[in-house]
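And then chain A:
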Amino acid sequence: MDTLTHQGDFIATPYEPKGPVVIDCDVKNIYYGDFRAVRDSRIPIEKNKVTGFIGPSGCGKSTVLRSMNRMNDLVESFRFDGKVQYHDHDIYDKKVDPVIVRRYIGMVFQLPNPFSMSIYDNVAFGLRLNNYKGDEEEMVVKALKRAAIWNDVKDKLKNSGLSLSGGQQQRLCIARAIATEPDVLLMDEPASALDPIATRQIEELMVELKEDYTVALVTHNMQQATRVADVTAFMGVDISKGGRTGYLVEMNETRKVFEDPEQELTKEYVRGEFS
Partner candidate 1 sequence: MIFDPFKASASDKTLSMPPSQADFLRDSAFRYLAYFGALSIVLLVAYIVFELGVQALPAIQTHGFGFITGTTWNASEEEFGVLPEIWGTLYSSLIALIIGGTFGVGIAIFLTQGFVHAKMEVTFRTIIELLAAIPSVVYGLWGIYVLIPMLVPVAQWLHETLGWFPLFSTELGGPGLAPAALVLAIMVLPTVAAISTDAFRRIPYKVKEAAYGMGATKWEVILKVMLPTASSGILAGLVLGFGRALGETMALAMLIGNVNNISLSLFDPANTLASLLASTFPEAGQIEIQALMYAALVLLAITLVVNLLGLAVQQYTMRKFEGKK
Partner candidate 2 sequence: DELKLIGSGASFPAPLYMKWFKDYSKATDGVRVDYQSKGSGAGIRDFINGTVDFAASDAAMKDSEIAQVERGVVLIPMTAGEVVLSYNLPGVKTLKLPRDVYPEIFTGKVKMWNDPKIVAANPGVKLPNKEITVVVRSDSSGTSYVFSQHLTAINADFKEMVGTAKSPNWPKDAKIVKAPKNDGVTATIKQTVGAIGYIEYGFAKLTKSPTAELQNQAGNYVEAGDKTGAAALATTPFPEGNLPNSDVPDLRGWATDPSGADAYPIASFTWLLVYKEQDDAKAKAIRDLIEYMLTTGQKSSDSMGYIPLPEAVVEKNRAVLKFVN
């Protein structure tokens, strides 16, 4: 079952944002060494919305997401060609230190990754990092409540974060990420390692979070995209030139992408005809 792709130099119709844009990510090319992983994809992330990324494995969803807070700078061979406009600054500007970028644009990963310290310290970690001068405990509790895990952990804040179940760990990571009230939250398949019940909880959480935050969400679960995302970017893989380069196929309001896609490819994909 081969993945269908566009041939040649297809470029998606630009998505017209309906509200204010927090991150305007305009990828020309992203390389890992000599390998071109993503090309020509303009993806604006709107304020207080959830922007979903869907597409077959290897199409570069994670790559694009990680470009938005320069997480990929940690990969030696990574090279970004394009522009990521965050408010009115290009975060790939030479003068910008990626460490600063990551303080404003938080991230939640596919596998829960709490630190091996107490639950409390996990959440307080970011506050301490940012030299928060206010009431630390208050903020920690607030974040834990916000991440819908307060009831699970309130009696064992001193236990190690690693002692929790997978779903709880992931919610702890979300609490940790939102404790510092970041501007944007990037989530890369945050529920893929979780069971259905935990997944549902995380999804509900995301919907709540968008009231305060701006969220970008990669998911391989199309139902999840329809349930959570306001806007969906569908990416495909272009194998026309011997490579396997991902690119944006279509981006639009989620309902539109799933119910009335512009591209044939999108239609096939959302119907589950290839993966």
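Keep in mind how these were chosen: all candidates are chains of the complex that A comes from, given by their letters.
Just so it is clear, a contact is a pair of C-beta atoms (placed from the backbone, for glycine too) under 8 Å apart; a residue touches a chain by one contact, two chains touch by 3 or more; residues count from 1.
Because the structure is a prediction, the values reported are computed rather than measured.
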item	value
Chain A: touching candidate in this complex (1 or 2)	1
Sites on chain A touched by candidate 1 in the complex	86-89, 93, 95-97, 99-101, 103-104, 127, 129-132, 139, 179-183
